[in-house]
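Quick one: structure below, then a few questions.
Here the complex is missing a single protein chain, while all its other protein chains stay put.
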Amino acid sequence: MSLEDLKEELSKVVEPTAISPRDHDKDGCLLEIRATVDQVESVAKAARQADLFLESITATDFTNGPQVIYHYNSFVTISRVLVRVPLARGDSVPTISNVYDAALWYEREVFDLFGIRFDNHPDLRRILLPEDADFHPLLKDYGKVHAFRSREDIYG
Amino acid sequence: MAEKELAPGPRVRLAVLEEVLNLCRANSLWPMTFGLACCAIEMMAAGASRFDLDRFGAGVFRPSPRQSDLMIVAGTISKKMAPTIVTLWEQMPAPKWCIAMGNCAISGGPFEYEGQYAIVPGTDLIIPVDIYVPGCPPRPEALIQGFLALEDKITKGEKRNVLRRFKRRAVKSR
Amino acid sequence: MANEFLEPITEQTFYLNMGPQHPSTHGVLRLFLKLDGEYIVEADPVVGYGHRGHEKMAESHLYEQFLPNSSRMDYLAGLIFNHGYVAAVEKMASIEVPQRAEYIRVICAELNRISSHLLWFGTYIMDLGGFTPFLYSFDDRENILDILDRVSGSRLTYSYCRFGGVARDLDDEFIKATREFIDRLRGRWNDYHNLVTKNVIFIHRAKDVGLINRELALRFGCTGPILRAAGVGYDVRKAEPYSVYPEFDFEIPTGTTGDALDRYMVRLQEMEQSLRIIEQALDRLPEGPIRSAVPHKVRPPKGDYYFAVESARGALGYYIVSDGTSYPYRLKARVPSYGNLQVLTDVLPGTLVADTISILGSIDIVVPEVDR
Partner (left out) sequence: MTQQVLHDFLYVAVFLLVGVIFAVSPIIISWLIGGRSEGAKRAETYESGMPAIGSAWIQFSVAYYIYALIFLAFDVDVLYLFPVALAYDQGFVIRDFVEIVIFIGILSLAIVYAWRKGVFTWQKRS
């Protein structure tokens, strides 16, 4: 599964303009995809076709809404794909736990620490904090933080 | 018998018998395997071949609180774990002692900062502690010195080593 | 009233908490088991009892201040976590690292990997009931801790790597002690094999127990010895070479079926490969400075970066978003044990409770690494 047909496989799902190559030595990933919320599931299915495994799901909080980040990687060649999904405050993301079972816990952790809901996730409950906790710690307006910036500040 | 403000003492107190019992208890402490984080590995190293705890009669690590008389809180106490620690402490039979091992167990250690939301900064907030062993993680020799200090405390009570006189504050259960 | 006796006596399922305080859960993991006699119907690992909020701390601390945190996430492979974090920031801020420092980092990381595997070996066999190998492996492990203690000052939670190099230089006492250790450990292999690998009871407890094949590992994102035991030779040191690993020749041992015995054999062979790496690194240790000039507060440029390192338990990745200041905006550690532990929800149903201990021990997780 060379890089080209991976890119061409993904461009069937996402507009080609959204896919931008990145230098692996500098940023650690080969492809960066800016997907929208409803393309998340199809990107996951395409990655599963391309025999990639789900490395991690995480999120970052910004003033104009959090951003969910998916990392896919392959067991064989260097091909880390970073999928960036910007959200508005209070949006919810479709789950990909039917494609990758690893997503069950990754999404529970993102929900637990960021409060981002994943619709039709089998059992979306807190995983790290005690069950009766009522706050989402990694949001930038909770607790002591150095800076709270907008997406444009960082990604331009 | 270490004076416990909370627990009522035995019904009949015979001075000489207490002395003998305390001497036996001091030299056969049965710790409960209760590792929370990094300090647990140093506790295991203390129990292993080089820093053998068996030399002080304390090598028998019992899995259940019913059979142990010493709880070593080795690691960070997260808020999710605190009720469990209190349950385990209350399920231990009467003459019981507690060693708070490592900075996390003493006062939250490297994880205690102004915005911390996840840990209980100190074991003495939830259970009465007898000996504090500082270090992050404390070396096995430090843990063994903690055991020796505990043995002094059991046999000689509060008038043990003059250098460090620990006055145990009455702990209000939070 | 009569039909009360005629009603068929069904067996109720029994709920068991293999809870936070359990000798074989290697820390504060809680396995909530739904049991039908001795068989597990459903297993739900409950984590979070060791959650200390590392990632929230990173957002209000300098890059330098997060260094001690990195080795306290997985304190068995603290130096590898240190190396990963430091190399990630160096790549972001494009800091040059002298060749000698890279070699020292590789030597100490491999020593740390061996000490982590030795601890796994001791506690795994102790879970299965054999106490003697625990004393053997801890005895060897103490040698490594002495060597690393001499150069880094601590036994478990090292902050030995610095941005741009390492904190202290190796002296020839270190090199002599390491070479002695290599020969000593090589002499130990047949002790371990005779004591455990050829032991019938161990083979019965580990053979065909907890089968994790490639497809299951891919679905759950397992990496490290679990994946390699399933026959996939994925190792970040070879897949995405970093530091000076391309200069050493070492193989990646893989298993075939992916059961507990294969995971056991893969880890033992990995220790041998690490010894080979250390030997080659010691032979070719270059002279030169151990640390390049680095600004007092590192300020990497804006953007997000991902850097992966091979920890003792699998692929450890640091995803750092930097906003140009000397405080990370977001720091996520992709820890291998998170995916490795989750595979239990699929492997455990249908096995005996006694096999759970063997599977959990062979997967080798560190709970504060899962909980971060």
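Labels for the chains are A, B and C, by order of writing; each one numbers its residues from 1.
Here is the rule we use: a contact is a pair of C-beta atoms (placed from the backbone, for glycine too) under 8 Å apart; a residue touches a chain by one contact, two chains touch by 3 or more.
Just so we're clear, the structure is a prediction, and the values are computed from it rather than from any experiment.
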Worksheet, complete the sentence: Within the entire complex, the undisplayed chain is in contact with B, C
Worksheet entry | Contact with the hidden chain (one of B:I41, B:A58, B:I72 or B:M92) | B:M92
Practice prompt. Touching the hidden chain in the full complex, which residues of chain B are there? Just list them.
Written response: 1, 6-14, 17, 21, 64-66, 84-96
Worksheet, complete the sentence: Residues of chain C touching the missing chain are 9-12, 14-22, 30, 36-39, 41, 352
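Here is the rule we use: only the chains that are shown with their structure count from here on.
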Worksheet item: Is the number of contacting C-beta pairs greater for B-C or for A-B?
Response: B-C
Worksheet item: Using the average of all C-alpha atoms in each chain as its centre, how far is it in Å between chain A and chain C?
Response: 25
Fill in: Computed distance of Cα centres, chain B from chain A, in Å
44
Item to complete: Could you list the positions in chain B whose residues touch two or more of the other chains?
Response: 80, 113, 115, 117-118
Fill in: For chain C, residues that touch 2 or more chains besides their own
48, 51, 53, 56, 60, 371
Response to the item:
The answer for chain C against chain B in the complex is residues 19-23, 27-28, 48-53, 56-57, 60-61, 68-69, 72, 75-76, 119, 122-123, 134-135, 138-139, 141-142, 145, 155-157, 367-368, 371
Fill in: Residues of chain B that touch chain C when the two form their complex
32-38, 40-42, 44-45, 48-50, 61, 63, 75-76, 78, 80-81, 84, 88, 110-111, 113, 115-119, 136-137, 139
Worksheet item: chain C touches which residues of chain A in the complex?
Response: 24-29, 51, 53-56, 58, 60-61, 69, 71, 73, 75-78, 80, 82, 100-102, 104-106, 109, 113, 126-130, 137-138, 140, 143-147, 149, 153-156
